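The structure follows.
For this view, one protein chain was removed and the others were kept in their places.
For reference, chains read A, B, C and D in written order, and residue numbers begin at 1 within each chain.
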Amino acid sequence: MATATGIHHRSYRSELALRQTKAERLRLALVVLGALAMPFVVNVYWLSIVNTILIAVVGAVGLNILVGYTGQISIGTGGFLAVGAFTSAIVYERAQLPAVVAIAAAVLLTAAIGAFFGLPALRLAGFYLAIATLAAQVIIVFVARRWDWLTGGTGFIDVRAFELFGWEVGAGLFEVEWYAVLLVVAGLAVFAARNLFRTDLGRSFMAVRDQDVAAAAMGVNVTRTKVMAFAVSSGFIGLAGALTAHYTQTVSWERFTLDVSILYLAMIIVGGLGTIAGSVYGAAFMSLLPPVLTAASNAVQGSVPTLAEQLPALQVTVFGLVIVLFLIFEPRGLNHIWQRVKDYGRTWPFRT
Amino acid sequence: MTLRDRSPATPEGAHQASSGGDPVLRLHNIEVIYDRVVLALRGVSIEVAEGTIAALLGPNGAGKSTTLKAVSGLLPTERGEISDGHIRFCDRDVTHLDAAARVRLGISLCMEGRHVFKHLTVADNLAAGAYTRGTASREDLDLVYEYFPRLVGLRRRAAGYLSGGEQQQLVIGRAMMARPSLLMLDEPSLGLAPTLVEDIFGYIARLNRELGTTVLVIEQNARQALEVAHRGYVMEQGRIVLEGSAAQLRNNPDVKEFYLGLGEHGRRKSYRDVKHYKRRKHWL
Amino acid sequence: MASRAYRHSLNGSLLEPGHTLLEIEGVVLAFGGINALENVGLSATQGRIHAVIGPNGAGKSSLLNCISGLYRPQRGRIELHTGQGRHDLATMRPHRIARLGVARSFQNIELFSHLTVLENLMLGRHVHMSRRLVPSMLWFGPARRQEIAHRELVEEVVDLLQIQAVRHRVVSSLPYGVQKRVELGRALCMQPALLLLDEPMAGMNVEEKEDMARFILDVHELRGVTVMLIEHDMNVVMDLSDRVSVLDFGRLIADGSPEEVRNDPAVIEAYLGAEAGAG
Amino acid sequence: MNVETLTTLTVYGLADGAVLALAALGFVLIYKATQVINFAQGEFLLIGGYTFYAAFVLFGLPTTVAVLFGVVVAVALGVVVERFVLRPLVGESAISVIMVTVGLAAVLRGVMQLIFGVQARQMPAVLPAGTVEVLGARLPLNRLLVLVVAAVVLIAFALFFRRSRHGVAMRAVADDQQAALTMGISARRVFAMSWALAAVSALVAGVLLADITAVTPDLVSFGLLVFPVVILGGLDSVAGTIVGGIIIGLSEQFVSGFYDPGFAQIVPFILLVVILMVRPYGLFGQVRIERV
Partner (left out) sequence: SGGGGDDGGGPIKIGVLATLTGPTSDVGRPYNEGMLGYVDWVNEQGGIGGREIQALSDDYAYEIPRAQSLYKKYKSQGVVAIQGWGTGDSEALRNDVAQDELPFMSASYAAPLANPEESPYNFVVAPTYGDQMRVALDWIEQQGGAGTAEVAVLHNDSPFGEAPLSAGRSWIEQQGYDVGFDAYPMPEDAANYVGLLNQAQRQGAKYIVIQNTSTPAAQVAQDIQAQNLDMQIVCLNWCSDEGFIEAAGAEAAEGHVMVQPFATPASGKPGYEQVARFVEANGGAIEDKGLHYAQGWYTMHVMAQAIERVIQDGQEVTGSNIKSSLEGLSVDTGGVVGGGTVDFTTESHQGAAGTNIYQVRDGAMVEIAAGARPAA
């Protein structure tokens, strides 16, 4: 029950529900409506950006599970995305297996490789681990780049049109159909991740983050938990990689560089570490930043002629500034801003 | 004594003060806010006379540590600030002075929880203590090793590996290296074995006696604290609720019950006899 | 004082009063050149409160760490009786030991600082819960049922320790004394057979110590939890414990009833000091 | 394989290693004093190179004045970064602090690109060109001089920390800021000093690197190699940076001379993983003391 003095519960069940007030349910309904209306509102180009956001959401949620909730810093997202993308593309394209099988294979293999690179996490703390994942990034991309078998020597793999249970994503409504697919997948990913953190498994991730010695003394198998966190997180990232492969229909190592790893970290920082909703906001924000900047610079191009030439430099600068300013002024990210806005609304007119 | 006893120091108290001079430290109506919302101190006034030992008692969360942090200038590191009142040290207003500058003036604090530099050796910890005085002088070092002979054998050991009592000795020794005129100790006997507790209070008394150091000490071990102190203050919920000479406090019935654990007839009551909350739970 | 029986929360077996619950023999632990524990042997009896005292650096915390598996002794045997046979804890990893029903608190509070009180307590239920990935992600069904069931138990601990008001607070924002209480609560949520407490009352005034003493006595008396307690306040030790072991420089120098120990000259010399010994 | 090739590769490897060690030195200084992982070390290098270029070529200052100018800019940069970027984050989680330096790196890189563009700039050689013949190998004089300069700077830094009380102060601040404050050690001043010194050592590295290659935005990529170097040597060890730098420099050069230069680029990272498996704190790194 929501009253001016706060939210009061009459059962554990209601307390454990994710949406508790009318306002929250209303907001959810609005979001669903907005999502359904999206393809009719924006043009194909912006819809394609929305689609990349949806893929990024899956990856960012995965990364946040590891970094935000388990406290293991990973700079290897790009590499793990590559594993997912290449696996799915190869299974789908060469073995000619159904897309579902290809994606499942990608998720499982990425989870396994993620868990393997997570093994150093058992012995390493903080920064040393971060650098181990940096090594993973560099090495995986090197393999993707040099191992000719992967791409048959061309440097990239062409992936045929996405086909799901006999339904093929057509050329005509390409973006719209993909939007439908990605919306469902991203929705499920967010749902699964949120659930994870209201159960014991998710709590044990956070326990390991805060105090691993105490966690062990409470019966948490720290080894298993860390490896598990890496596997679950990498599974999400592998899924994002696989989706990237099918959606863009080409897989090349260039999509998975260190910059991508950093971009993903930026997403969860800007969105809010250790919050699932934050991953969504962060993914949207960071993915929208470059096209919006480009659009803005195109709009003012006439008055500032050198802008186009300086745009790349400007984008790098703004990217960095966004990270720095967020960390300085709102280290808990967009999610916290939104939280405050909501609190402001909830307690109205009882305000201190 | 009632809740708020503000009678001036009794002649007995003045007599106890070894050199009994003017107040070196004077807190006037200090108010402290953390995070811009938590009001931790609500108008605290304390005076510590030169060359005396003052004890500060109070339950958890009363604001004792906050008081010492306010004096040493550590509040900004915890997002706290002095929002009202002022602090004078040796007739100088130090309310908003930088923490490092206060150390140079002679105010030293041993924080709660034995903040040794874990990765530095014992010797380097002591060297760091002498930072404001340039390099560590032989004399100072010898004095510390004389007070705490146990540290001699541990000189090259990383301080993080010392046991609690050893760390406590190191922290006090490290503060001595700065040759402070006002030494503030935050629960120095926390977690120490009974013999060591005796020792620590012995050191405090000795420091005060031999070097004339003024001491302000927070203690849960009220019995011992009031034995060495000249004067005592009791805090509760951010206020001073009781003050007086050590002897006065020792005889206060509230202090007797809550701080000395003495029952009605001056006898200690057993922990077994504490009121029994009968709350049988079916899982228990 | 009579000891009590305990129905093991994990395997349902009954631990009879007066039986040996924990047996430590010949434990040796060294760090580099320092011997933290030298040939220590003692045993704890089901249903008793067993205090471990000794000067600073004597190896008390190290002993507790060995029992809960955080340190691994170089030599020696640490056996726990669970009603279903004996287990050598000396070579076991900490989480396995916890799963035998050993819970503990720490000398310096080691709570999960970014989690709420409830979440901390729920983690105390960890050993009793299942955590499969897929049901967890699905939530509706077994995962939710389990959460609700365990939440009910946790609420009882909340009531017992009188921390209802701070349930949803993040623990790092709580005062020291309350954090200590939450830490005790977290250990209690395990419904342990053996509860290890490392200076649970340090830094408290007499009044607060009385509360803590009451909590400890409650769980002990009501459920028969065996308690092993490190404490420097001799009043607490003498009042609460049934048996006291004294360590000095890693060696066991005395082991007996509180009275015996208090009058042991070696203990007075090493630990209590003349005055305290006399008082 | 002959002596000549070996000598050549060794000298080139050592010179690269020396520059790496200098770049890593700054990184280690910052880590030692502030526990901050500086992802912008490569950008500091870049700014060092370009600042000197601007002073030397664009403003036409004499070499020594240009170097001094660079030092002033570096110190200012370090202090400003510490004051306005790092200080607000004191007390935040490790990942936040790492990310702020990542963001800072992007800003610095972007700004340099806005000012100087991406085209490589040619700088007249400061170090003398020409070769000397050693063991039948022709060794470029500039690489040998790089070695000398780097060695002098590294030794100077090492002595400063061994001898002066600032060394202890820095380690104290890193260990426990509050406690250091109660010793009268101004954490701010120590932080500012370590950032400034880091920027200065990066300046030296940047100038040397620019001199033996060219002034390009690619100078940044050298920054990435700092990580294997510091992990190898141990995050908080000045001596470690030297050893780490030399190992990485030599191994890269030898692998690219005898096997595959592309592979040589990931060799440091493979070494890094191996080292982490064997010695989680690097060769000389300090073991974290965590007790319960």
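Structure notes:
The criterion applied here is as follows: contacts are C-beta pairs under 8 Å (C-beta built on N, C-alpha and C of every residue); 3 or more make two chains touch, one makes a residue touch a chain.
What you are looking at is a predicted structure, and each value in this text was computed from that prediction instead of being measured.
Hidden chain, full complex: it touches shown chains A, D. Annotation: of D:A150, D:L209, D:I248 or D:L271, D:L209 touches the absent chain (contact as defined above).
Checked against the hidden chain, the listed residues D:M99, D:V190 or D:V255 yield one contact partner: D:V255. From the options D:Y31, D:F222, D:F269 or D:F284, the residue with contact to the unseen chain in the full assembly is D:F222.
As for the chain not pictured, it touches chain D at residues 5, 8-9, 12, 16, 19, 113, 118-120, 122, 129, 131, 138, 140, 209, 212-214, 216-218, 221-222, 252-258, 260-262, 264-265.
Although one chain is not drawn, its touching partners on chain A can still be listed: residues 43-45, 48-49, 52, 145, 154-156, 158, 171, 248-250, 252, 254-255, 257, 291, 294, 308-309, 311-313.
By definition in this document, only the chains that are shown with their structure count from here on.
Averaging Cα coordinates per chain places chain A and chain C 41 Å apart.
Chain geometry summary: the mean Cα position of chain A and that of chain D are 33 Å apart.
In chain A, the residues touching two or more other chains are 213-214. Chain C has residues 70, 106-108, 110 in contact with two or more other chains. Taken together, the chain D residues at the contact with chain A in this complex read 37, 85, 88-89, 92-96, 98-100, 102-111, 113-114, 224, 227-228, 231, 235, 262-263, 265-266, 269-270, 272-273, 276-277, 280-281, 288, 290, 292. Of all the residues in chain B, the ones that touch chain D in their complex are 72-74, 77, 98-104, 108-111, 115-120, 124-125, 127-129, 131-132, 134-135, 158, 160-161, 174-175, 178.
Interface of chain A with chain D (complex): residues 67, 71, 73, 120, 123-128, 130-132, 134-135, 138-139, 142, 146, 213-214, 258, 262, 265-266, 269, 273, 310, 312-324, 327-328, 331.
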